[in-house]
Structure formats: C-alpha cells, structure tokens
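A single protein chain has been removed from this complex, and every other one stays in its place.
As written, the chain order gives the labels A, B and C, with residue 1 at the start of each chain.
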C-alpha cells in the first residue's frame, strides 16, 4: 500500500527533516510540499535553503512548492505532516481539517485541547480514539493528531517506565540543543561559551504535556496523570540532541537495576520507523553516557537513551536523551502518521 | 599590615588565578611559589605555562619556584594557599601544618574531616573555631581551613538564604564549565557539540559539603544540616562559570519575591575581596539570566548571581551561577585567608 | 578640556562598546545617544538590550534616547561617533555634516570616497587633511572621517611595518569572530562545529581599504599603494578577536627578526586611548600565539598582536590579531575622534 503524503511548511528546519525521513519510506510517497506565499511557484530547491547533511532527494528538489491552503494541495493526498510555526498552524490547520485532510502535526497549538490526541505511539496509542470525539465536536471529516514538544518526548518514555513504581514527582532539568529553536532561533553571540537558563514556554509544555501523555483515556476524555512535574529548561551550545536530568519520587523503592530493566522493557511500536529497542539504557559502568553527540543517532535518531540511574532518598535520579529534530519533531509526527495508517484512520 | 603569603602548586590553573587575584592585594604580599620537583629552581615564567588573560605580574615572573615542602618555604611566610591536586595535598599539607604554617586550601581532601573547618566567610565564619579542636587533636601549631568545591559554593549561598523558609530538600542540576576540570581535564573531542552528564565525585561533594556548610557549630563540632541534597552534574562547552538549576522543597510557602529578597539580603563579609552585594538576583523581567558569559564576572568573579525564581508545588525553583575558578576556587581560598587574618588566627 | 560627544546608533553592539570605552574617558563626555524612531523617548536602559560584560554606566542608563537626526542632538555636541548600519549611515551622515557636526564613523559607506579620510591614527594621521578637500567639494562645515573595516585594521599595521622592506603582494586568510557580524549576524546553527569561508563584501574591503590606508597623500588626494592584496575571509566559532594569516612578498629579504623588529618599532600614537606599544610580537619560542581568547585583550583591546614570523621563498608569512569590536570598530572611531581633537579639527 502506498499513502500519498504532503508537508505543510516544508522549507523550514523540521520540514527538511521530514523530507529526509520520507526518502525511501516503505509506504509514504511525498506528493506535496507547501510553504509561504513568497516560495509558492518555485521549485523546492529554489525555495528551501537546504542545510541537512544529506543531499536533497532529486525528485523533491524539482517539486513545485505550493501555498499552504487546502485548495493548493492535491485531493488524493491522504496525510499531511505539519511543521508550521504555531501561529500559522493555529490559523491554517482548521482549514485543512474542514476540507477533510488527516493532519499529523508537530506544531504546538492545540496540544492540550481536550479533543485532540497528543500521542507517542509507543506510550499512548489508544489516545488516538479521541479523533471520534474530535469529529463529533468539530464536525469535520479530517483528523488532527499532535505529537509533544521535543523536550517532553525525551523524558516521557522513561517516566512511563517509572510509573510502574508509582510516579509521584518529577523534577527535570534540560540541556537543549540549538536546533530546537529553529535555524535562526539562537544567535551565535548568545550561545558560544555560554548557556541560557530559559526557553520561553518550554517549561509549561513539559509540565502539562507529560501529564496528558501519561494520562488515562476512558473512551471519551483523557484524565491527566496526577504526578507533579516541574521543569527547568536550558539552552546549551550543542547542535542536536536534548539531554535531561530527571529527579523522580516514587511510591515504591526500586533498585537502579529495577529501573533500568523497566526502561529496557518499555515496548516499542510495530511501525515502519520504530526502533527495535525503544529505550537504550547504559549501566553503572558507563555513567558518562548518554551524551548528545555520541547517542543522538541511536536507532537513526528515533530512540531514547537513558543512563546514570541512581537511587535517592525519595526515589531515583537518571539522565535521558533523544534527537530533538528527529524523535522530538519530524520523526514523532511521522510515527503518528504511521500509527494513523496502522489503526485504519487513513 | 602586610601578610606574607605563599602558593602551594602555583603553576596550575588555580595557582595562576591565585597570582592574578593577589596582584595589587591590599594586605597580602606574595613571597613564595612552589611546584613539583621538575619546576623547582626555574623562574615562575619558565615553569608556568601562563594562560590567564592578564599578563604575569613582572615581579612574580622572576620569582624562583621552590619545591612543595616546608623546608623550601621561607619561615616568615604567614599564610599558604594550596591548590595542589587532592592526592598531593593529602600527603603534603600535613607536613606544612606540623611545621606550623596556616594553610587555606582549595584541595578536596579532608573537607569533610570532623576537625577541619569548611568555610565560606559569608555563610559560616564561626566554623573557623574548629581550628582549636583541630590543634588539640592533631597537636600541630598550624591551622588548616578548606573551602568547598566550585559547584557547591555556587549553590550554598542561595540555599542559606532559602533556609529561613525551612529548607527540606534540594535537587540540583549543574551545567559546569570545562575549566573546573583543570587545563587538560576535558578534551575538545569530548565536549564540542556535546555535554557529559557525569563528573566523577562531584555529586557526592555537593551533597555532603553543602550540609556541612549549612550545619550548626556548637563550639566542638559541626552537625550536618538535615536537608536532603541530591545533585546531577553535567559538563558543557563553556570556559568559565557554573550554572545550576535548583528545585527546593521548603517548610514554608514564600512568594518568589520573598525568595529574591532573602537572597539579596544574604549578607556579604567585610573582607578586602568581598563583593559589596553577595548575591545579585535577577527578577521576573529577565528570566534568561544569569548566563555564564554575561554574569560570571559579577563583582570581579567573587559574587553569586541568581534568577528565574518561581514557586512550585513543593517550594521553589531557581537558577544560580558563580565563576568557578575565582569564587569557586582561588577566590574562595583567598577570602578564607582574609577571614583568618580578620579573626586573628594570623 | 572636555569634549561633548554623541553616539549615532547607540543601542547596537558597536554602540554598546562605544559606551563602555567612553566610561571614565579623560576628555570625552557622553552627551547624546541616538537610535531608531522606536527607541526614541525611552531611557537607554529600556532601549538597549545590554550585552557587554560590564554594567551599563548608571548615568548613561538614565539618558533619554533621541532619534538619529541633526535636530535631535544638542548643538553643543562637538563630536559624533557613528555605528549605524551602512545603509542608514549613507542617508543620515550627510545631514549631520551639513548641519556642521564632526563625525567619526565606523560605518562602511564612503570609506573609499576620494575626499573622505580613512584613517588609523598610528598609520596615516596625515590623511586627516583630506577634510579640507572634503569641505571644499561638499560645501559643508562638518567633517567626516572613517575608520577601516575590522579585518582590515587587524592587518594593516603589520603591512605598514613590512613596507619598509618593499611590500609587493599580500595574500591574507582571516579567521573572524562572530561578533563582527553584529549580535544576530551569525546563527548558532550556522557556526557551531563549523566554519564559513565567505563573508559578504569583506574580501573587497580588505583589498581596497588596505591600499588606501597605506597610500600616499600629496595634500590633495591619496594615491593607493600599489601592492596586490588578496583576501579570503572565514567566519569561525569565536566570540571576539580576528586572527589572520598573512603571506607577503617583499622587494627585500629581511630575516624573521628584522620583521619582528620592524613590527615592534611601528610607532603608537600619543592619544589618550593609544596602547603604549602598538604591535606586540611573539617570537619563535611561542609559535602558537597570538590566539583570540588569550590575546584579544592586549592593551585593553586597542593593540595589535603578531607572531609566527617565518621567511618563505617570496618573502614572509606571519599571523596577526586584533579585537574586532574594540580596535576594529568602536575603539578605532574613538581614536580617530581623539586625533581630530589633537589635530585641532574640534
């Protein structure tokens, strides 16, 4: 089966990752790329300032970029990936949904909306059924699924594993790569020989999205998980890969090996782009791992890597890492797209 | 009054900072510089690979480097600063103490020894009286005072301020500069475009030293503060300045402004190298501060800078920063030396 | 004598350096700061996003920012420093000159204009007399003097020293800091773990400005020096300090020591902000110097540092370095301002 897909906002940093990930995809065939009005009518090669470290696929390079509106996208496109800025997404995504498109979106708007599934396929695939609620309420034929923020997605798979021991509190500090802010988001003057202990809106995203992802779906709505999640977010001078320190309080008292085992057993999903092992866990003998440059490409950037597990007076502390523009953005939307196909929504 | 001082281990990174800080010091006059046997007999200029960004003071450049043993240091030196590696310090410092020297040491050995004062002059100057206990027990005429580790000293002044609200738990994540590992401690291949979530022994230092610094001295011994302190330490690609995220649980419920006020009111010491205001605190309107490159030189590197104070379900979170090789190392020993003079131990 | 000065474009990166350099200046008193219309009416503290590593001088922080037009600047201001973007400068500087102001400008427009002196006080102070030509031709009472581009100013003092051996050809490669592009000129995604072998317009500036600076002034016009200068300009991940490799062909055959001696003897100017020794030269025993982080603050950033002098088949090769936003920008204009005062133009 071939599914024809399009990318909304295809020329930006995340858009370029989508194109990279879709090259040689077993079922998805790229059929449309959209961008702002200034780029429309140009070839993709002309419109995009290509900065990924693999060449533009030749067929994509010659595709014509269209405007980001339903009328510009061919009708036979089955699935749209959205990497629009959240402001643009908030105004344009509804148009596509009304027009009947299925949209797997990385944009941050509407992630916490009650009728929008916020999904990591390995963690809460059942939340996808919120689409029925969504269609009822909004009266549209399309469907909207969101993936969480890059810093949230790095942490939540490990919190899900911890939750078998009763997750009560999670304090998390992040060391985030500059690519998370987009190509021009962080200037070199800001970050060389420096770190910035603030990323606008990021802490709130981590604190709320994580509780929705871990929350329970009863067929009609999601009840947020009752853990207290508090985040402090920092930007550091790395290109790709978010590293996070987690301090968790648990109801039970697992050993470090119990925790590592739980993380290793956290199931992967059986989707074309899923990693074989979802969470790779380093043991006591390699406390200095995971590291962004060495571990961000684990499972082609689609996995999560953890390490440094130690018990504390209240529970455990450990570190986790994921590739923020692959697993944390384009790859997350891609997997949600694969899940939509797998579950028959497309 | 002039106090003649010497530096044990004067050619290393911290030794160079001592020399920089002692230039133009109002009361301390540098009279001896020691290093390993290979350097003895050379001029300081020949022996040291000078890498600080101000020139070597001319008179120091021409000083002869002596070996690190009591017989090599002039008798009329009143105070020794030690920046030896902890292994060397453990074997050599006792010789100097037996020979009657007063030593203000940055080396990590013996910091937690029961009869050794671990002191930050602004926080626990009264612990210096442990010297009486020390002399009784060890039978030496000299005196040994230690300053804490660079990552500890960054955090403890803010914890001391918080303690008026009943400090119960502190989880802290550090983003530490490479200079903390010494000149060759972190290779460029390890850290460019990267971060390392482990610094050997650092977490335990933060967790124990902080409780001694905040502990109560009853005239005979120090009772550790009963707060739970848990640290996760990371190395990042910055040259100088440790940035730390603190998550604290408190007995009371102060507002962010209460916490900022408490930090601002944390008294400075009345010593020659003390900052006028010990802790500088950024308000709500500058959440992206403190930053290593912009704030590490606050008060010539002798102060602490905090910001990002927010309440959490259990207490508060905030960020703090200090210059690790000035306030966190050479400057800390220097201040302890000034306190020893002020309190009449010299 | 006190000279009242103003800064056109005071809120930008170079503008902030002007303010830093003018603090405690012996003769210049800051009396006006201008910026774009959006900033006018605000205090300087509100208008500028201050990023220099020393605090805003308190009196400047409270100054009201005015618009950048002659009517907004007090009449009793004697001298204006300009750090406007070249486009804005091209349209606004003439207004100030017609209104009779003396302007020392760092902006790149008009540097190669035949009647505009392009001056480094230590190299070609006599070119300042072009002001007479300029006033004749343009009919204005004011005066305009320019300083060269930051990468030019790093190299030209050493070329001037070489010229006593008959400079014929200079090939130069630059390793330039990101601050040269302004605060937002280079994104972090562009430069971390990277280098960019192109800076728009920079090579041409170096190739033409250097020949004007070294050219001969006959009382009426400047004849460009006839050396062939070819530049390749690179951006690298450093904050401040341009490092340059020069390959020079000479008519004579000096030894490396001859060349070092010529550079060391290159005279400084007797101005308030001049370095005592203009060019510091490292010898054979320190071939790894100059380096940006270690040497950019030489003479408070107002000097030039050279090293690595070796003979080649056609002449010599060597390296040179200067602080690009001090000696290469604000400090260069400041020195030209001091020269204008010294020579009686103000």
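Quick note on the criterion: a residue touches a chain if its C-beta (ideal position, glycine included) is under 8 Å from a C-beta of that chain, and two chains touch if they have at least 3 such contacts.
Remember, it's a predicted structure, so these values are computed and weren't measured experimentally.
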Partner chains on view for the chain not depicted: A, B, C
Residue of C:36, C:86 or C:245 in touch with the missing chain, whole complex considered: C:245
Touch criterion as defined above, residue of C:83, C:108 or C:291 at the omitted chain: C:291
Listed residues C:27, C:91, C:194 or C:221, member touching the removed chain: C:194
In chain A, positions touching the absent partner: 51, 53-54, 192-193, 239, 293-294, 297
Residues of chain B (touch criterion as defined above) contacting the omitted chain: 13, 51, 178-179, 183-193, 237-239
Interface residues of chain C (partner: the chain not displayed): 169, 171, 173, 175, 192-198, 228, 230, 232, 234, 236-239, 243, 245, 247, 287-294, 307-308, 312-314, 317, 319
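Operating definition for what follows: only the chains that are shown with their structure count from here on.
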Centre-most chain, if every chain is reduced to its averaged C-alpha atoms: B
Copy-to-copy rotation for chain A and chain C - C-alpha atoms, rounded to a multiple of 5°: 180
Separation of mean Cα positions, chain B and chain A [Å, integer]: 42
Distance from the mean Cα position of chain C to that of chain A, given in whole angstrom: 47
Shared-contact residues (touching 2 or more other chains) in chain B: 192-193, 239, 293-294
